[in-house]
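Removed: one protein chain of the complex. Kept in place: all other protein chains.
Read from first to last, the chains carry the letters A and B; within each, the first residue is number 1.
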Amino acid sequence: MNPRDAGAGAPLRGKRKASPGSVRRAFQPWNDPAAEPLVVFRNVTKRFDTVTAVDNLSLALYPREFFALLGASGCGKTTLMRMLAGFEQPDAGEILLDGVDITAVPPHRRPINMMFQSYALFPHLSVGDNIAYGLRREGLPRERIARRVAEMLALVKLDGLEKRRPDQLSGGQRQRVALARSLAKRPKLLLLDEPMAALDRKLRESTQFELMDLQSELGLTFMVVTHDQDEAMTMADRMAVMNHGRLVQIGPPDEIYEAPTSRYVAEFVGDINILEGRVASVAGEIVRVETAMAGAVELDEEAASLAIGEAIFVGLRPEKITLSHDEPAQVVNKVAGEIWDIGYLGDFTMVQVMVGGDDGQLLKVALANRTRRIERPFAWEDRVWLSWDVEAGLVLPP
Amino acid sequence: MKRLGPGLIMALVAGFAFLYLPILALIAYSFNASRLVTVWGGFSTHWYGALMANEPLLDAAWLSIRLAFVSATAATVLGTLAALALARHGAFRGRTLFSGMVLAPLVMPEVITGLSLLLLFVSAQVERGFWTVTIAHATFSLGFACIVVQSRLAGFDRSLEEAARDLGATPVITFWTVTLPLIWPAVAAAWMLAFTLSLDDLVIASFTTGPGATTLPMRLYSAVRLGVSPEINAACTIMIGAVALVVIAASLLLKRDQLAGA
Partner (left out) sequence: MKTGNGPAHRRGHLVVAVPYLWLLLFFLAPFAIVLRMAFSDAATDLPPYAPHFQGFSQLGEFIAALDLENFRLLGDDALYWQSYLYSLRIAALTTLIALAIGYPLAYAMASVPRRWQGMLLVLVILPFWTSFLIRVYAWIGILRPEGLLDIVLTGMGVTSEPLRLLNTEAAVLIGMVYSYLPFMVLPLFATLQKLDRSLLEAAADLGAPALTAFATVTLPLSIPGILAGSALVFIPAVGEFVIPDLLGGPDTVMIGKVLWSEFFSNRDWPLASAVAVVLLFVLVAPLALLQRARLARGGVA
């Protein structure tokens, strides 16, 4: 996770639906007790032999939501999606669509369509026939199918390529055909399995925004499954982090990034420094933590549940740390260290600082490269100071 | 490897010479005017004319072709079903026995397959002839057909079938609109293989045939036992030519298919 990308998500979301703040107020069905969910997983469990892929999981998706399921490979996210499409049967629990139990409905009778990671375009059919495939299964009249295919081609900006075969298309074009094919039947829910995995980085970014525009334009519900956090954060209204068949945390992307509730989520989404420590005192909203490597650290946190002496982790994102040669004055949270490594990454530079002596801990600090000048304010083996606000640190349960 | 050493070129030349010289010699002598193989009596198509007048041989050839057509079709259908069963149906009851039975004919000596089927037909008191040979050939080609189709199914992207299901196709519609068109080259190859195996078989046919159903290999076999004759050379040349044409056509078709599909 690059800090740059983390930042990129929020403002650009604004381009789509007014400002980020108003989005949250306008579209938050998950906080509205009266909202009817589109999809409900109720205590769903799925096992493969001895492996529990999905473990007693419950989840609700709301109409018009762009939901992202994020997790490492093998966390069960693909199984969850395949159960929704009907390719896997849960061993326990039920799946509801619009309040109706669809657990036993075979895939071809579900009003849910899927865009496959491999796109799964039929290689023996033309682009037009690929898009028409689902419509033909409905037995629609010829003209209506032709009209709908033309509509879909226009939607994904592939007009004129109807007669091509999938192998005559570029990767990006193939992805659009797959999208058009899965949207042609106007599904209630569109599942996207790693939709950007096969695209190169540049194409990925533009496609992400196009997909978001399409979703809000058509008013559809999307569920995207991905292991790529940039993708999830850029596109999703709400995302879930999955691990060992369970949902570890659900929430809007900024909440997941800025307020992870567990060390797993904090480390999985973005870069983070973890300091081990014990609660020294709690005064109002300020928690004081005695850490082994960085001394006393103060955090501005909801601290009601913390007990004095309790072992906790303090999480600190690299971009929230300031680096200086001189000891900063009037700052509570600061620690001295020595630069061990400098990684120049173009848009920013990642500096690794050893604190707490040579056998201490390496902390990552991200420095934005705001100018073109190749100045080198910091060099290897410099003695430096790290400092951060009381709002920067996170309390994470052990 | 960029360069081919002289050793490798030798290996290629010698290997292919070994494979092809005997066949070329056989073809050459089918055009020999002399009956004696030792003497080159000039170019002649005399033996082809004689062949066309050899009624029993022509009858046998026609019977073999019909038989190969029916048994190859049966073997391809059964072999494709077996390949689907093995590739798609996971662990069904009796799977080990099933795959064993599918693959056993591949390594089973033909004399045993032939003997065992004959004993079955005798016990069941079935009149032996065209149909018993057809069944026997279908049974032993089934495994070959299955392997060919299975290799294609192994490289088959399962998500294509899932995509069809997802778009509203029932399992049967999925098979006809997606699976079959995509494994078609393998199915065709399986059919050709089964056809050739049937056309080629002497041993199993000899065991399972009855009066009035003498296949081409059986006729050729009895002719060959009597000795070399340019007429047999002519018959062989025609068969080789037909096979070469079919194989070349098939490989061109396959190449076009690959160009269009890959």
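Keep this in mind: a contact is a pair of C-beta atoms (placed from the backbone, for glycine too) under 8 Å apart; a residue touches a chain by one contact, two chains touch by 3 or more.
Computed from a predicted model, the values in this text were never measured in an experiment.
Contact with the chain that does not appear here is found for just one residue of B:M52, B:L180 or B:V247, B:V247. For the chain missing from the display, the contacting residue among A:E88, A:E194 or A:E319 is A:E88, taking the whole complex into account.
For subunit B, the residues touching the absent chain in the complete assembly are 1, 4, 7-9, 11-12, 14-16, 18-20, 22-23, 25-26, 29, 37-38, 78-79, 81-82, 84-85, 88-90, 92, 94, 98, 101-102, 104-105, 107-112, 115-117, 119-120, 122-123, 135-136, 139, 142, 170-172, 196, 199-200, 202-203, 206-207, 217, 220-221, 224-225, 228, 232-233, 236, 239-240, 243-244, 246-248, 251, 255.
In the analysis below, only the chains that are shown with their structure count from here on.
Per-chain CA centroids place subunit A at a distance of 55 Å from subunit B.
Against subunit B, in their complex, subunit A makes its touches with residues 85-87, 106-109, 112-114, 116-118, 120, 122-124, 133-134, 137-138, 165, 167, 181-182, 185. On the side of subunit B, the complex with subunit A involves touching residues 157, 159-160, 162-170, 173, 177-178, 181-182, 260-262.
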